[in-house]
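One structure follows; several queries about it will come next.
The complex appears here without one of its protein chains, the remainder shown in place.
Read from first to last, the chains carry the letters A, B, C and D; within each, the first residue is number 1.
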Amino acid sequence: MIVRPPEHWLTRTLVWHGSVLSKIFTRLLLNFLLSVAVIIMLPWYTSLGIRLTVAPFSILGVAIAIFLGFRNNACFARYVEARHLWGELVIVSRTALREVKNTLPEGADAVAFARLQIAFVHSLRMQLRGLPQRETLARYLDEAQLEEVLAVQSPANRILQLMAGWLAAHRRRGALSDILFSSLSNRLAEMSAVQAGCERIANTPLPFAYSLILHRTVYLFCIMLPFALVSDLHYMTPFVSVLISYTFISLDALAEELEEPFGFENNDLPLDAISTAIEIDLLQMNDAREVPAKREHDKHYQLT
Amino acid sequence: MIVRPPEHWLTRTLVWHGSVLSKIFTRLLLNFLLSVAVIIMLPWYTSLGIRLTVAPFSILGVAIAIFLGFRNNACFARYVEARHLWGELVIVSRTALREVKNTLPEGADAVAFARLQIAFVHSLRMQLRGLPQRETLARYLDEAQLEEVLAVQSPANRILQLMAGWLAAHRRRGALSDILFSSLSNRLAEMSAVQAGCERIANTPLPFAYSLILHRTVYLFCIMLPFALVSDLHYMTPFVSVLISYTFISLDALAEELEEPFGFENNDLPLDAISTAIEIDLLQMNDAREVPAKREHDKHYQLT
Amino acid sequence: MIVRPPEHWLTRTLVWHGSVLSKIFTRLLLNFLLSVAVIIMLPWYTSLGIRLTVAPFSILGVAIAIFLGFRNNACFARYVEARHLWGELVIVSRTALREVKNTLPEGADAVAFARLQIAFVHSLRMQLRGLPQRETLARYLDEAQLEEVLAVQSPANRILQLMAGWLAAHRRRGALSDILFSSLSNRLAEMSAVQAGCERIANTPLPFAYSLILHRTVYLFCIMLPFALVSDLHYMTPFVSVLISYTFISLDALAEELEEPFGFENNDLPLDAISTAIEIDLLQMNDAREVPAKREHDKHYQLT
Amino acid sequence: MIVRPPEHWLTRTLVWHGSVLSKIFTRLLLNFLLSVAVIIMLPWYTSLGIRLTVAPFSILGVAIAIFLGFRNNACFARYVEARHLWGELVIVSRTALREVKNTLPEGADAVAFARLQIAFVHSLRMQLRGLPQRETLARYLDEAQLEEVLAVQSPANRILQLMAGWLAAHRRRGALSDILFSSLSNRLAEMSAVQAGCERIANTPLPFAYSLILHRTVYLFCIMLPFALVSDLHYMTPFVSVLISYTFISLDALAEELEEPFGFENNDLPLDAISTAIEIDLLQMNDAREVPAKREHDKHYQLT
Partner (left out) sequence: MIVRPPEHWLTRTLVWHGSVLSKIFTRLLLNFLLSVAVIIMLPWYTSLGIRLTVAPFSILGVAIAIFLGFRNNACFARYVEARHLWGELVIVSRTALREVKNTLPEGADAVAFARLQIAFVHSLRMQLRGLPQRETLARYLDEAQLEEVLAVQSPANRILQLMAGWLAAHRRRGALSDILFSSLSNRLAEMSAVQAGCERIANTPLPFAYSLILHRTVYLFCIMLPFALVSDLHYMTPFVSVLISYTFISLDALAEELEEPFGFENNDLPLDAISTAIEIDLLQMNDAREVPAKREHDKHYQLT
C-alpha cells in the first residue's frame, strides 16, 4: 500500500501511519533508555578502564552509511522495476484490446477477450500476494476455463494460453491475417514478460547476506553509540544518540519494506488500485455501462 | 516551468526566481536567529552541563549527505524519465504523421489525423496537471468525439482509440495493407506507452517515508548544529551554521520540486512549451499556413 | 544457491548458513586475537616510538568504504543481470511454446519441440556450472541428436540449431508462413541472447585488479586498525576492531560470492530450481500428466 | 571539441589547453592571495574573537563532495547520452543506405538518397549549434527542397519528410514492397529519434538550481577555507587551500562544460568530425571518387 503525502505541512510532518516510525519506535525507545543508563553508569565503568571515543565510530558510521546507501539503492530498484512492470501491464492491456477491436472483423467478441485480460491481471496480482484465486477468477472465466487454469503451476500463464487460443481460432478460420496475428501474439509475449518479471522479483530476494550484515552492524553501532558519545555530550547523549539511530535504523527499515514490493505493508505497491484501474479502462474501451469504482486513498492517506 | 541560466555571470549568481532560495529563505533566517540566540545563551546553558561537540554531527552530517544524495538521485531520475517520455512523444508524433502521409493514398485526410494527435498531446498534458479538458479539446475534436472522449476515465486513451478507428477504417476499405496498418498501430502503442509512463510517475510518488525521514533528520540536524558549533566558532557560528544549513536544506527542497515533474513549480517540466512545439511541427508537416507562436522564456528566464 | 530469510526474527538474526559469517569467522577471530596481543604489547612498542592514531585511518576507511561500495555495485550488477537473463529464459520458453502451439497446424508435434527447449535450458545450466551434459541430455534427445550436440564447442547453441531445423522443415513443407516462421525465429534469437549473455558473465570476470586491490587494502587496514585504536580505547579495542573489520571483510566476501552468480556457493543463483520450474511450465502447457517436483528451500532455507 | 590525451607523460601532465585549468586560474589565484592576506591579518582578527576551525568544514566538504559527485554524474550522463545519439546516427545512416541500395531495383538513384541523408546530418549539427543552415544545405539540396526545408521550425525534420517522400514514390510505383518500405521507414523513425533526443538535451538543461546551489556553496566554502586552515597550518595555508579549492572548483567547472555537450568549448562533442565521418562513409558506400578529408586533432590535441 502506498502513502500519499498529506497536503497540510503540519499533518505532513507529524504523520505516523505510513512512515516507518511506528515500526521502529520500540528500538528508538530502547536506545533512549540505554543512553540514560549509560549516563548513570558512567562513573562506574570508567573506573574499570572501559572507554569509547567518537573517532572510530566516525569511520564505522561513514562505512555503514555508504553500505546502507548501496542497499537502499538495490531495494529501491526492485520497487521501481516492479512499478514499471505494472505500468507495462497498463500499456499492453490497453494496446492489446485496441488492436483486437480494430483488426478483427466487426462481429468479433472483444468483450470475451477483455474478460480474459482482466482475469490475467487479477490472477497475476493474487499470485504475487499469495491469495487464493478461485473465487475471483470465477467472475471472469467459465467453468471449463476455471478448472483448466487452476490445474497448473502458473494460472496466469494458462490464461495467456487461452487468449492465444482465442486469437489462433480467429486466424485459423481466416479472420486474422498472419501479420496481424503475429502482432497480437507479440502483445501476449509482453504480458508474459510482465508476469515473469514480477515472478523474478518475488522469488529472488536481495541476497540475504546484505540485509543480515547491515542489520547486525547497524544494531551493534547504535548500541555502542551512547558509550562513545557520553564522555563528550553527557546529558545530551540520549538526544543525539536517538537522532543518529533514527537516521540509520529508519533507512534500514524502509529498505526492508521496499525490498518486497508486492506485499501489504506500507510503501508496497497498490496492486489493488492498479488492477481495478486496468479493469475500468478495458471495460470502458468496450463501452461497458457498469464499471467498478476507482480505488481512492483512505483517511490515513493509504492506498492498497 | 524550467529556468534558463541567465547569460551574465552576475545575474546568474544573484538570480532569485527559479532557485530554491526564495522558498527556503524563512528557514535559513530562523537558523540565523537561532544561532544568534545560542551565542547569547551560551554561558547560561553551559552552566547547566549541556554541551554539544562537532564530532557526532560529523557522523550524522555525512550519513544525511549520503542519504540526501540517494534521494536526489531518485527524484532526479523521475524528472529525467518524465522528460524522456515527452521527448518520446515528440518523436512518435512526427513519425506517425510522416508515415500516415506516406502510406495512405494521396487523397487521405492527414489533417484530420494530425488534429487527433494534437488533441492527444494536449489531453495528456491537462490530465497530468489536473486541468479541465473540455474547452481545449473542443478546438480539435467535433461534438460527438468530444462527448465520447470526456465520458471515460482516461480521455487521452479514448483519443488513441479514435486514431486507431480512423486507421482501421482505411484498412477495412483496402487503402492500407496489413503490414502498413500494423506498423502504424505500433506508433499508437508507443503513444500509449508515453501516456501510461507519465501516469505511473504522476500516480506513484517516491515512497513518502524517504521524504519524511530526510526532512525530519535534516531539520533536527540544522536545529542542533548551532549548539554544536558555538563552542568552537563563537561569533562565526551564525555564518557557518547558515552555510551548512543552506547546503542541506536547499538540496532537500530541490529534490522535492523535482519529485513531481508535471506541476507548475520552478524546475518542473515546460509541458506547455513542448505541447505547442509538437503542435507547430505537426501543422507544418501538413503545410499549414497558420501555426501557434512558439513559447519563449519570460523575463525571469522561465518557461512553463 | 539462494538463502530465504527465515520468518522468525531470532532465527533470522542468528542464522549462520547463508550469511558470509561462516566464511570469515577465522579472519575475525584472528583480528580479535591480534587486538588482544596489541593491548598486551602496548607498553613495549610505545617505548620504541611506534604509535598510530585514528585520524589517518579515518581517511583510509572512508576511501576503502567508497571503493568497496563501487565494487559491490559492480558485482551485484553481474548477479542481477544473470538473474534477468534467466528470467528472460522463463519468458521466451513459455512464449515460444505458446506460439508454436498456436501457429502450427493442429497435428504438429509440440511435445517434440518442448523437449528440445527443455534440453536447451538444462544444457545451458550445466555449461555454466561446468557439469558433464551427456547423461542429462540423453533424457531429452535421441541418440543422433545427442552425438551431434555433444560434438561441438557449444552444445546449447547446437540445440538451438535443432529447433531452427524443426521449424524450417515445417516452413519448407508449407505449414508455416514466412511471417510466422520469422516471428518464431526471433524467439530462438532471444534464447541465443540469453545463452551468450550468460557466457559473457561466466567468461569475463570483474577486472581481477579490483578484487586484488581491495582485498589487500581491506586486510592491511584491518591488521593495522588495532594499533590505531588501542591508545584511545584500550580494553575496548578488540570489540570495536572486530566490529569494524566485520563490516569491511563481510562486504568484501559477499561481493566475491556475488561476482560469480552461476556457482554452487551461498548467494549464487538457484539454477536448478529455475530450470525445473521452466520444465514444469512447458510440460503443463502440453497438458502432460507427470511433471517433476518443484524444488523447495531446504531446512537451512537454501535453494540450489 | 574533445581533447586527445598527449602521448608523452610530461606533456600530458603539463597540458594547459583542454584542461579546465585555463578557465579557473583566476579564481585559484584569488584564493591564493586571500590565503596570504589571511595569514597577515591573523593576529588582528583573532583579537576580535573571530575564529574558524576545520571540523565544521569537514562536514561541509564531504557534503559538497557528495553533491558535486551527484551533479557530475548527471552532467556526464548528458554528455554520454549525446555521444550515444550521434553514434546511433552513424549506425542508422550506414544501415539505411545499405538497405536502400539492396532493396530498391538496381537502377534506383541511391546517390540522391545519400545526399538527403548527409543534408540531414549537417542540418542537425547546425541546429544544435545554432548556426545558419542555408549555405551548407545548398550544397546537398536543390533550390525547391532548400526553400521547403528552411521554411519550417525544424529543417532536419523536413529533410526526413523528403526522404520519406522519396521512398513513398518508389513504393507507389511498385518498386518497393510494403514490407521493405516499412523496414526503411523504421530507419527514418530512428533518425527522428536521434534528432528529438538531441533537441531534448539541448532544450532542457539540468535543473538550474543544482548548478546554482553548488556554485554558491563551493565558492563560499573556498572563501572561508583559508580562515579555517590558518590556525593549524599557518605558512602552509595557501598551498593546502589552493589544492583543496582546485579539486572542488575544477570539478564544478568541468561539470558545467559537460552539461552542454553540443557547444564549442573544450570537452564538448566533436560534431564536425562525426558529421564528416558519416559523409565520407555514405559517399564511399556509393563508390564516390572524391570524399572530404577526415578531421584530425590539431596540435593542441583538439578536435572540433
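Basically, contacts are C-beta pairs under 8 Å (C-beta built on N, C-alpha and C of every residue); 3 or more make two chains touch, one makes a residue touch a chain.
Because the structure is predicted, anything quoted here is derived from the model rather than measured.
Student: Touching the absent chain in the whole complex: find that residue among D:S58, D:Q117, D:Q161 or D:S275.
Tutor: D:S58
Student: Write down which of C:T136, C:Q161 or C:N286 is the residue touching the left-out chain.
Tutor: In the complete complex, the chain left out is touched by residue C:Q161.
Student: Decide which residue listed in C:M41, C:V111, C:L131 or C:A189 touches the omitted chain of the complex.
Tutor: Touches the omitted chain: C:A189.
Student: Write the list of subunit C residues that the hidden chain touches.
Tutor: 48-53, 55-56, 58-60, 62-64, 66-67, 69-70, 74, 151-154, 157-158, 160-161, 164-165, 167-168, 171, 178-179, 181-182, 185-186, 188-189, 192-193, 195-197, 199-200, 204-205, 207-213, 215-217, 220-221, 224
Student: Footprint of the hidden chain on subunit D, which residues?
Tutor: On the side of subunit D, residues 2-5, 12-13, 15, 18-20, 54-55, 57-58, 61-62, 64-66, 68-69, 72-73, 76, 79, 83-84, 87-88, 90-91, 94-95, 98-99, 101-103, 177, 179-180, 183, 229, 232-236, 239-240, 243-244, 246-248, 250-251, 254, 257-258, 266-267, 269-270, 277, 280-281, 284-285, 291, 294 touch the unshown chain.
One rule holds for everything that comes next: only the chains that are shown with their structure count from here on.
Student: So how far apart, in whole Å, are subunit A and subunit B when each is placed at the average of its C-alpha atoms?
Tutor: 24
Student: Among the residues of subunit D, pick out those that touch two or more other chains and give their numbers.
Tutor: none
Student: Answer with line, ring, star, complete or other to describe the graph linking chains that touch.
Tutor: Topology of the interface graph: linear, an open chain of contacts.
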